[in-house]
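Structure record follows, encoded as structure tokens.
Here the complex is missing one protein chain, while the rest keep their positions.
To keep things simple, chains are lettered A and B as they appear, and every chain counts its residues starting from 1.
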Amino acid sequence: MLKIRSITVSDFGPFKGEQEIELPKEDGVVIVYGENMRGKTTLLNAIRYALFGKVLTRGSGEIQLHQIGNWESAASGKYGFHVVLAFEQNGDAYQLTRECRVRPGIARPMSDVDYIEESFLTKNGSAMGPDEATLELGRIMPETVSRFFLFDGELLQQYEELLRSESDMGRQIKDAIERILGVPVLTNGRADLSQLHQLAQYQEAKAAQRNQKTQQLGNLHAELLGRREAMQQESARLRQDLERLKVTKTAREEQAKKQEQLRALLGQRERLQEEISTLEAKIEEREERRKNLLTTAWRSILAPKITALREQIVGQLRDLREQATRRLVQVETTDAIRRALSNGNCSLCEQPLTEHTKQRLEERLVELGSRVQDIDFDGEIHKLETRISHLSQQQADNSIAVLQEISIAIDDFRVTKTTTEDRLRDLKEQTEGLDESELRRIYGEYEKAVQEIAIVEKGLKAQDDALATINTDIIRIETELVKKGGSDLQKERKRREISEGLRNLFDEGVKVYRDKLKAKVEKDATELFLQLTSEPDYAGLSINNSYGLTIVHKDGNSIPVRSAGAEHVVALSLMGSLQKNAPLRGPIIMDSPFGRLDSVHTRRVIHTLPNMASQVLLFVYESELEPKLARNELKGGLRSEYRIVRHSARFSTVEKAV
Amino acid sequence: MTEDKKTIGLTAENRSVMERIMDKGFFRDQKDAAMFAMAYAIRQGLQPGNAEGTNTIWNVGSLDPDGEIRILIGNLFPETAMPYRVVESFVNAGLLQIGFRMDKEAGIEITDLLGEAAPLSEK
Partner (left out) sequence: MDILSTILELRQTRYPNLPADLVKEIVSIETDFAEDRAEAFKRVNQALERHLNTSSGNDQC
């Protein structure tokens, strides 16, 4: 269990002169209050610097050493800085000093090359040699797992990476977690033993070759081993390619997602353009139809008039025909009267006509004669019939209603087209300057990676199958050798068998340990999470193969997206759980851990902190964590408070609160 | 006694009306527009007259290849002996009316003129 005893900084960042923070031997929490820009993060960086010689900025970029020294001191000619970290582990007391001083002969240093950097480690008072020191520090606090102890609240997004195991960052973090949990002990052991096993096989083959009885078998054995090694190398190469391709694929996927908005907009643009084309075609088609109809529209316009006229003429014809009939009757009557007058007899009863009757008939004749019209009935009737016939041919069906409908439709389409064109114009403005070719390139590369992955996976499968076959053959030969071989092969055989057994043991061990670990990490993280969260509907956390944690709802479903606050709480749960399960134990040092949490969660975190690690060091600002709240929640668990005091823009001191 | 016209023409004023009508893109060609204008004028109940100062645009043969229009005008206006002269007067009268309406009513469309029910003269 690593426990820090004190941190001493000298001319480091805003800390002019020597400043010290002492941590008590007992378990508990130490809080350092300081406003932003006063040096809180610098103190975290000081610890990082002491251990690893690096200082990180907010964005995880490294700061150059020559920028770290205190400016006010530099102004008065005093350059360089150092940090001393005093800590204990397993009963041993260590003191780690890392310093940066000006190279002799340089009056005013301008860059890193003008400085010399040195570090010293003492163990229980005795100085350790540089190599020894490096090894010891690597054992106590490896850099790759430091992120789980030196927790910068701003770098939470790294934990989200855990949910996407194929991202480069995701795998790095997974490896870091497995490191802290001790898994590499077993995976490295497996790798070493595997290699030893193969060497043992070669040795056995060589020994067999030396003996006449087993020479042939030995030769065959050696040959197969050689072939297998080549295949393994090929497999390894393919696996590397696959990794590389998967990383590319994921990276392109990320980029494509960012471009998703652009793609959606471009898709919309295309659709709108299509819509406009369709509308234009519809408009054109209807305009054609309208033109066609208008060519003969004059008929429809005149149709009512023609119909009325036709009816009128039909009426005239009817009258004329009646006249013609009357005329005919008239002619017959006149003839009959004339005949009667000339005969002197009535044409009906054949009685002689009286003088009175004769006179009346003559009067009648005159009357009728005066009525005679000089009309060419046939001619006139024919004329009217011709006119009617012509007019009937003229009658068109009424296309006026259709024309009006078409015109309305055309207007509607035009309006829709204008609206659509407006939308398209807006969209074009939005997408102006966005690089479509870039998007296409990304998609192209993504597709290519997907295809290549399929090919490589196929190749790998083939290799694995071939390897399985050759391993079977090798085992067969080794069994033969056991039968045929004499005592001179015994040692080689034993070596092979033991290394094989050990390799298998470690191989199984990896799986068993990983499973146990995941279950335990999940259990401990859930326990912590339930203490930290205020949401009653959350049942716990569930872990994936990359140690990413998802929140599980009471109803059994996973909560997919998380707020920054929720992310915070889950990350803290993971940290606490890792601390509990790691063979490597150390303090939790956090910079602004409450920034995104509300007061309820802040209170809970404070309350739970002492359960997460035996030593907790917090760098906070007062609005993030009220001192009164901290004191109330921690009570005796709060060991001491410090305050970073500002004396000037480039000069702060650390003062212990009484 | 003058003979019937062998060509149909438009007055200068009506030529510009015709251009404006064609710009609207409703008619395939000026012939169609002319027939439309003629029918419009007749339907409005205008009286046949004599169009003055026209410049020839069409041959009656191209406007009325089957003689259908001549017969129709003859039927509608039996008192006239010069149907093509009547046609020309109606074409111009119609265009004049339409031009007038286009000036007065902004945004009026050709199809708005379609359903105009003018009092149909019985005789």
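Definition applied: a contact is a pair of C-beta atoms (placed from the backbone, for glycine too) under 8 Å apart; a residue touches a chain by one contact, two chains touch by 3 or more.
As the structure is a prediction and not an experimental result, all values here were calculated from the model.
Chemist: Considering the entire complex, write down the shown chains that touch the omitted one.
Modeler: Result: the unshown chain touches A.
Chemist: Determine which one of A:1, A:127, A:468 or A:512 touches the chain that has been left out.
Modeler: The one listed residue touching the chain not shown is A:512.
Chemist: Among A:102, A:128, A:185 or A:336, single out the residue that touches the unshown chain.
Modeler: A:185
Chemist: Where the complex has a chain not shown, which of A:111, A:312, A:325 or A:490 is the residue touching it?
Modeler: A:490
Chemist: In the whole complex, not just what's shown, which of A:54, A:139 or A:425 touches the removed chain?
Modeler: If we include the chain that is not displayed, A:139 is the one touching it.
Chemist: Among A:63, A:102, A:196 or A:381, single out the residue that touches the unshown chain.
Modeler: That would be A:196, which touches the missing chain.
Chemist: If you put the missing chain back, which residues of subunit A would it touch?
Modeler: Given the touch definition above, subunit A has residues 135, 138-139, 142, 179, 182, 184-186, 188-189, 192-193, 195-196, 490-491, 494-495, 498-499, 501-502, 504-506, 508-509, 512-513, 516-517, 520, 581, 583 touching the missing chain.
Definition applied: only the chains that are shown with their structure count from here on.
Chemist: Distance-wise, how many Å sit between the C-alpha centres of subunit A and subunit B, to the nearest whole number?
Modeler: Distance between chain centres: 69 Å.
Chemist: Over in the complex, which subunit A residues touch subunit B? Could you list them?
Modeler: Residues 287, 290-292, 294-295, 297-302, 304-306, 308-309, 312, 387, 390-391, 393-394, 400, 403-404, 407.
Chemist: What residues of subunit B sit close enough to touch subunit A in their complex?
Modeler: Interface residues on subunit B, with respect to subunit A: 25-28, 32, 35-36, 38-40, 42-43, 68, 71-72, 75-76, 109-111, 114-115, 117, 120, 122.
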